[in-house]
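With one protein chain held back, the other chains of the complex are shown just where they sit.
As written, the chains take the letters A, B and C, and residue 1 is the first residue of each chain.
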Amino acid sequence: MADHLTSWVLALVQTALFVAGAPLLAGWLKRVKCRLQNRRGPRLTQPYRDLLRLFRKELLLPEGSSWVFRAAPYVIFGAIVLAAAVVPLIALRLPTSAIADVIVLVGFFALARFFLALAGMDVGTAFGGMGASREMTVASLAEPALLMAVFTLAMSAGTTDLSVAIQRILSSGLVIRPSFVFALLGLLLVAVAETGRIPVDNPATHLELTMIHEAMVLEYSGRHLALMEWAAQIKFMIYAALIANIFLPWGIAVGFGFGALALGAAAVAVKLALLAALLAVSETLLAKMRLFAAPQFLGFAYLLCLLGMLSHVILEVGG
Amino acid sequence: MNALQGLDLTRQLILLLAALVLFSSFAMLAQSRLVGLVRVFAWQGVLLAVTTGLVAYASGHTHLYASAVLTFFLKGLLIPWILHRMVLRLGLESARESDAYRTPVQLAGAGLVVFSYYVALPVVQLSALFTRNTIAVSLAVVLLGMLLMISRHKAVSQVVGFMSIENGLFFAAVVATYGMPMVVELGVAFDVLVAAILFGVVFLQIRASIDTLDVDRLNRLSESEP
Amino acid sequence: MSLSLALWAVLGALASGLLGLAADRFPAPAKAAVFALLGLSGLGAVLGGGDALLRGLTTAQTFPLGLPWLHWHLCLDPLSGFFLIVIGIATVAVSVYGPGYVREYEHGRQSTVPLYLFTGIFVSGMQLVVLAADAFSFMVAWELMSLSSYFLVAYQHQHAANRRAAFLYLLMAEVGGLAILLAFGVLAAFGGGFSFAAMRAAALGPGWASVAFVFALFGFGMKAGLVPLHAWLPEAHPVAPSHVSALMSGVMLKVALYGLIRFTFDLLGGPHWDWGLVLLLAGSASALLGVLYALMQHDLKRLLAYHSVENVGIICMGLGLAMIFAGTGHPRLAVLGLIAALYHTLNHSLFKGLLFLGAGAVLQRSHEGDLERMGGLIGRMPVTALFFLIGCISISALPPFNGFVSEWLTFQAALQAPALHSGVLRALIPVTAAALALTGALAAACFVKVFGVAFLGRARSRHVRHAREVDLGMRAGQGLLAALCLVFGVLPTYTVQALEPIAHQLLGRGLPSASAQGWLWLTPVSPQTASYAAPLVLAGMVLFGGVMFALLNARRRTRRVRRTIPWACGFGPLDARMQYTSTAFTHPIRRIFRPVWEIHEEVETGGDRGLRPAALRHRLHVEDRSWRVLYEPVGRWVAVAARQVGRIQTGSVRTYLAYSFLTLVVLLWLIT
Partner (left out) sequence: MIAVYLTLALPLAGALWLGAFGHRRSAGWVNVAVSGATFGASAAVAADVLRGGPLLSGGRMFYIDAFNVYLVALTAFVGFTTAIFSRPYMVHEVEAGRVNARRMRLYHSMYQGFLFTMLLALSTNNLGILWVAMEGATLATVLLVSLYRTPESVEAAWKYFILCGVGIAQALFGTVLLYFAAARVIHARDEALLWTSLHAAAPGLEPAVVGLAFVFLLVGYGTKVGLVPLHNWLPDAHSEGPTPMSAILSGLLLNVALYAVVRVKMIVDPALGTPLAGRLMMGFGMLSFLVAVLFLHRQRDIKRLYSYSSIEHMGLMTFAFGVGGPLATFGALLHMTVHSLTKSSIFVTAGHAAHIAGTQRIEQIRGLIRTQPAVGWGLLLGTAAIAGFPPFGVFTSEFLVLSATMKAWPWLTPLLLIGLGVAFGGLFRHLHPMVYGERPDSQSAVAANMLPVAVQLALVLWLGLAIPGFLAHWFDQATHLIAGATLLGGGS
């Protein structure tokens, strides 16, 4: 019983870590990127300050908006945090990961996106609609690719439960699976699209014709905007943690001992930092593409994931 | 059949009459004037009546005498007379059918006779040559009657063709089976008579509505593209 | 007991229809009685079906109707019990919703008699279909259902489009019915009788069984709206009165699926895996094309009808998986696929019914069916909007509502593909699962569009601006379904348990693993493979979102908010015409999936003023390709054949005589 309780507490702690660590990861990413671009860049804690400032600010609601506009930040935040609770960050076998498997995780993202898009449309401006339209389009292409990657993983691990899957990968030792290589590449591309990074979207821009995510939250202010931003950061971190822990699971805590947990935390911090740095490099090298190039981009991701699946079916299992 | 054994002459005569009936059908095919057509038709009726009488005499079926008399009056006199009157009344005395396809039709008619024999061949294997021939002839007359109807444009000619079909099957009934039961025969005769009268009525209606008796002009009701 | 309850339900619906005959003379009492009886009938169906389903009972009875040697066999077993529940729930909701909705027709120019009469017959026909236990009564009930719903489609026949839709609908129903008849005929020929019992006993070779399956798939698939036989569906379903659309789209399609399940799993005996593959592929195609076509619609009810095509596709994917697994000797996994399909069947009937009722409410209040003329309804019809939003979330398969659970189960079934021997199947099934994912994402996009354009933003037309909330009954009808959407989304373990008797009946085993971990955890295969704790998901979301909300809104100072004018690029005050329209919303998708539709687009610039045209006109027609590919050629062939045949009737009596003559000659020649 005590063990049971410990695990629940641990799960909550891990979730809190997710929530708390997400701005830090965003700050790190921004900083690395600035450095790469020969700029000084803000401090690592800058995102926290931004959030705090937003929380303090007065809330402005656009005229004609409905309760959907007001409810959306909370729904989105709730869904994303719940998603964070499911993803193993530092330890496996946490009870929360059994609440939902990876498909449900995708479902949480979809729910958040659904409300985000609705909120964008609620105001009645052209921007909101435009953002919603683009977001849903990109997402509808990204989601099958994402699931294809997930399926590759799930089929080779024989489960869709993230915790169990990572455990199985861990226990099988270092095996180079072609399917995983393809799936990793595909997943990277999808993650870029899903989290609204270059080259699909640019979180830094407010150029009306190019933005996707920013167009939807254009009318948000104050604490609503803070929640939205925070949720986006958590989502980014979830993707990063997913990629890091699935494809490079080493270091993650299998038991609940203090040492193991500490090691897990350190390992994941390093992995996330590296991953963010990698993204910063790619964002520096690449330019944002046209909206209608995104389908090709995501189609390529889908193709990679499909190849991963096929190579799993053909190369790894045998006809 | 037994009754016929000793009456060679009658049988020959009947066969001769059969040939004549067949010939009259051909004569109708050849005849292009309406008046002439009706006249040949009358002769066919008379031949039929004679045949009936002869069969009655030969077979001893007395009711056939009555039938012969009936036939004579109905088909030899009354119906031709009705038709003739119609022709006169409709002013068609000098009307002629077109002569196109006359020869092919005649040749087709000859073919039909052969066909009739071919069809009748297996039918009466058990029967005597005589019966087979009469069946074949009557079949030929029926088919020739239809050919006449198909090849003629005038309503009157079609009626004549129709009546000659009746003649053909009547011939079969008389010669092959010594007539039908009396009640049937009376019924048939009644129907034929009514039909003849009705034909007259319809002639007048056609005439009133389309001003001609050319059946090719009766083509308003069709399904093909206009 | 349960069967007699179900029979009372059938009779109740029939009586409701017959009472409707008095509607011209006594409008008010007739209406009350009609809907009361309909509701009772639905209740009876739910109770009778529930009894049969939960207790796993099979009761049969014969009725001295039908042919002298083949009386009507009626039978209530878990499968039909389940579908009775599906029918019953929707009927109850409609009977609550109906009285308010038909008010619109009461003072119209057409009598409400046909509406009441055929609604009653329609419902009783559907109930009878699932009860029928011989081919004859099945066909009678089936066609009764088709015919009465046809009259409902044609109810508002003053519009030419409705007449066309009704014609097309009946034509398809007829063709489909004939195919079903043929399928039964094959079975009956081998089984020696038309009762289902005799058909089950039929010993068919695989060839004939496949023939029967193909006919059944064609017939039932046509009714269910499987691509490419679906084209009638989006024409017909929307033009019926909305509560009937809810029944047609929500329930009647399910009855078609019932037929398919009954035929393939029960009557034909063990399904072959290759049929499953066919069904899986057809289902994927339906799901994907259905949602893509739906995206391009801007008529609300039509859009919903296309979504029915999509959802039927999803259900068929589950069924196809079940057949593949059953045919390759994996009954446990087959059960999973079957239960996923049945679960989605139930769910679709709930949320599609809900959405159609919502659309009806909007239609009644605003007299607008076109999304492009709606907008901002959430402020005017808040309750309807909330329920509609629940429907949208459910149909978009988002947790924690019901649509998600069944799609999740379908995914789980698909992910068990590695158990199969054939590498092709192993590779193909995940691809179809990815198609399902695409479908789900597109559906979400579509319903963002629907809800965003119709209910959010600003009103685009005067009627919509003056819309008011609907009456209590109509709200209650929607509320019932919305609540059930949540209940079935949050309590999947119970639902799956309740569905198990069907699996026992059809596949000989249940799915004990699904609820092995207690009611909280749905673990369809094993807890190690996948688990989903819907109640915890709901709780978690309420917790995290709620805590945040409480934290942030606790202080009085923060509760005050200021309203400001939204940013419109400085073009002065915001205008309803500045909003994104439905067509604009789907423009990126239209560009990406261009080859799927037949798109006729033209842009006219008028008022030649060089670079600044005074008028701009944009015309867009997005058409279903199946018309061009499938339907029009058939129509053309018939027309050509008719024209050719028409030639024989020249009008000349001499030609006719020649026919007679030649017939005679040929026959004479033939027999000698």
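What we mean here is this: a contact is a pair of C-beta atoms (placed from the backbone, for glycine too) under 8 Å apart; a residue touches a chain by one contact, two chains touch by 3 or more.
All values reported here derive from a predicted model rather than from experimental measurement.
Considering the intact complex, the chain excluded from display touches B, C. Although one chain is not displayed, its contacts with chain C can still be listed: residues 64-70, 109-111, 136, 139-140, 142-144, 146-147, 154, 157-158, 160, 163-164, 166-167, 170-171, 174-175, 178-179, 181-182, 185-186, 188-189, 192-194, 198, 638-639, 641-643, 645-646, 648-649, 653, 656-657, 659-660, 663-664, 667-668, 671. Annotation for chain B: contacts to the undisplayed chain at residues 119, 122-126, 135, 138-139, 142, 146, 149, 155, 158, 162, 165-166, 168-169, 172-173, 176-178, 180-184, 187-188, 190-191, 194-195, 198-199, 201-202, 205-206, 208-210, 215, 218-221, 223.
The rule we apply is simple: only the chains that are shown with their structure count from here on.
With chains as nodes and touching pairs as edges, the resulting graph is an open line.
Of all chains, the one whose mean C-alpha position sits at the greatest distance from that of chain A is B. If you average the CA atoms of chain B and of chain C, the two centres end up 69 Å from each other.
Listed in rising order, the residues of chain C touching chain B in the complex are 643, 645-654, 657-658, 660-661, 664-665, 668-669, 672. The touching residues of chain A, counted against chain C in their complex, run 55, 58-68, 74-75, 77-79, 81-82, 85, 98-101, 103-104, 106-108, 110-111, 113-114, 117-118, 120-130, 132-134, 136-137, 139-148, 151-152, 154-155, 158-161, 164, 208, 218-219, 223, 227, 291-292, 295, 302, 306, 309-310, 313-314, 317-319. On the chain B side of its complex with chain C, the touching residues are 115, 118-119, 121-122, 143, 146-147, 149-153, 158, 215-216, 218-225.
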